[in-house]
Each structure stands twice: as C-alpha cells, then as structure tokens.
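Heads up, one of the protein chains got dropped from this complex, but the rest are sitting where they should.
Our next item is subunit A:
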Amino acid sequence: MENVHKRQQAKTAPKASKLSDKTKDMISGYLYVAPFFIIFGLIGLYPAVFSIVLAFQEWNGLGEMDFVGLRNFGVVLQDPLFWKSLYNTVIIGLMGTAPQLIVGIILAYFLNLAVIRFTNFFRVTIFMPYITSMVAVALVFGVFFSSNETALANYVIGLFGLDPVSWKTSEWGAKIAISLMVFWRWVGYNTIIYLAGLQSIPKDLYEAATIDGANKVQQFMHITVPLLKPFIILTVFMSTVGALQLFAEPTVFLGSSAFSRDEAMTVVMYLYRDAFNLGSFGTASATAVLLLIIIIGAAAINTWLTSGVGRKKKRGV
C-alpha cells in the first residue's frame, strides 16, 4: 500500500529536483568509493609503481638511489640461488597442489552422492585444517618431520621398511614435508569449492544419462568434469598464484636455518632475504618484478591448459 502511494508521489515529483538528485547521487558515488581508492593509492598503487622504479635502482633503503638500468635483473638472473629458489618453488608447488586438486574432486564427488550419510560431519572435518594458520601447520609438521631419527614421520616410513630421512636438511625431505603441509591445509578448501560446483549441476542430467545407459565413470567423465570446469579453472588459478607466493610454510618449518639453507628456499624467501637480511632493495625489487611476470605467465598458461582439457573432452562426447 505504502509503496503504491510513494510511487505515485514519484510520478508527480518535479523534474528539477530529479536532476539535483542525479548530481547528489554522483557526489555520493564518488564519496563512497573514495576511502577505498585513497587506501589503494597509498598502499597499493604507489608501492607497486615504486617497486618497479626501484628495480632499476641501487638502493639500501637509506642513502641516495642510483639508476643502474637493467643491472639488478642481470644480478638476479645470474644468481644460481635465484634459479634454485624458482626450481624449489615450482617443485613444491606441483607436489603440493596438483594431487590436492585431484583428491579434492574425488572427495567432493563422494560427499555429493545422495546415498552417503554423515556428509556434514565429513565436510567439517575435512575442511578443518584450513582454519589453522600456516604458521601453526608449519610448526606441527616441523615436529612431525623433525630431523631426528625418531621423528614420527620416520617411524611411519620405517613401517614400510624405509630408512629415516633428515627432513629439514635433505633436498627431497624438505620439499616433501612442505608439500605435504600445503596439501593437508588446502585439500579441504578445494573440496568445498568443488562440492559447491557439483551441487550446481542439475540432477536430471545424471538421470537422463542413466536412462541412456551411461555408467558412473562415463557420467563422471562426460557430465561432472565438463560442468565442473569453471570451478576447476578457478582452483587451478588460485593454486598456481598461491604456490608461487609460498613463504610462511618453509620459513617457519626451517626456523633459524630458513635463510641460510637452499633446499626449500622459495622465490619470496629469496626476495625477503635480499631486502631484509642483505639490505639490497634494488635486486629484491627486481626479483619482485620477475615474480610478478612469472605469476602472470604461469597463471595464464595453467588457466589456458585447464580450459583446453575440458574442451577436448567435450569434443569426445
């Protein structure tokens, strides 16, 4: 009733006031987005531009800046430790995220089956690792995978007849331990995203496929995977970006030796060490710019590859 009355008022409202309403709206609009853009300018845009400028300077954070052209990039690209850290980041990223996405899809598929009960219990427990902080995970796994011969991880692999590993100081030990903690913390998160994706697929598609004689595996490959594609692309994108930014887990896992050993040094750790342990802000900024390029490149390639996989499958149907 009230609404109708007001709408009638709207019709009779004079045109002049409408125009001033428009101006008012415009002012309000700018006013309301202003806080974000002021903050963005100060702590987003300005530092990003400053970083790119800094990549071409020599600077220790105190004195004058010296323009050195591309020299910082040369220094970084000729540093074997940079390449080692990039290699570490990629290996840990692959081992930590690729299995996670596959296991996530399988778990989500199971949780979405109508015949399965207690799904809420399973959902909550599988998701729970995500709420622990990266530092907490790294510390717990740090004790689990300590370098002691009696570490719980060594006991477990001993059951399978394997020799104890010095987890924090060996090339593959450190990488495997860190990949496992990344896997453990994020698999539930991805499961939840895939589950949301599965729930968006209409049930009658499966019913139709059953009637047409398609078995469960065929249904999974030809209905579930293609329709889940946007969600897979999303998780691949986020995992790629996240994996290349890995910092907290290896730093906390390795503790006091984090910046003096190279088995698990990641690109961000390399950058951090350059800037805050060695005081070389120029080369650290060059690394930051290189990392940005690597992240954009890897995210683009992985997203493109993932969407390609879906397309091929669709053609196969």
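Assume a residue touches a chain if its C-beta (ideal position, glycine included) is under 8 Å from a C-beta of that chain, and two chains touch if they have at least 3 such contacts; residues count from 1.
Keep in mind that, in the parts below, contacts and distances are computed from a predicted model.
S.K.: Unshown chain, UniProt name, "Copper-binding protein MbnP-like domain-containing protein", "Carbohydrate ABC transporter permease", "Hydrogenase" or "ATP synthase epsilon chain"?
M.R.: Of the names offered in "Copper-binding protein MbnP-like domain-containing protein", "Carbohydrate ABC transporter permease", "Hydrogenase" or "ATP synthase epsilon chain", the one UniProt assigns to the missing chain is "Carbohydrate ABC transporter permease".
S.K.: Specify the residue from the set A:Tyr87, A:Phe144, A:Tyr206 or A:Phe220 that touches the hidden chain.
M.R.: Looking across A:Tyr87, A:Phe144, A:Tyr206 or A:Phe220, the contact with the absent chain belongs to A:Phe144.
S.K.: Tell me which of A:Met95, A:Ile223, A:Ala264 or A:Val289 is the one touching the absent chain.
M.R.: A:Val289
S.K.: Where the complex has a chain not shown, which of A:Leu81, A:Ile102 or A:Ile131 is the residue touching it?
M.R.: A:Ile131
S.K.: I need the residue numbers on subunit A that touch the omitted chain, in ascending order.
M.R.: Contacting residues on subunit A, toward the hidden partner: 2-3, 6-7, 9-10, 13, 21-22, 24-26, 28-33, 35-37, 39-40, 42-44, 46-48, 50-51, 54, 61, 103, 106-107, 110-111, 113, 115-116, 121-137, 139-144, 146, 148, 150, 152, 155, 184, 188-189, 192-193, 196, 231, 234, 238, 241, 244-245, 247-248, 251-252, 255-256, 268, 271-272, 275-276, 281, 284-285, 288-289, 291-292, 295-296.
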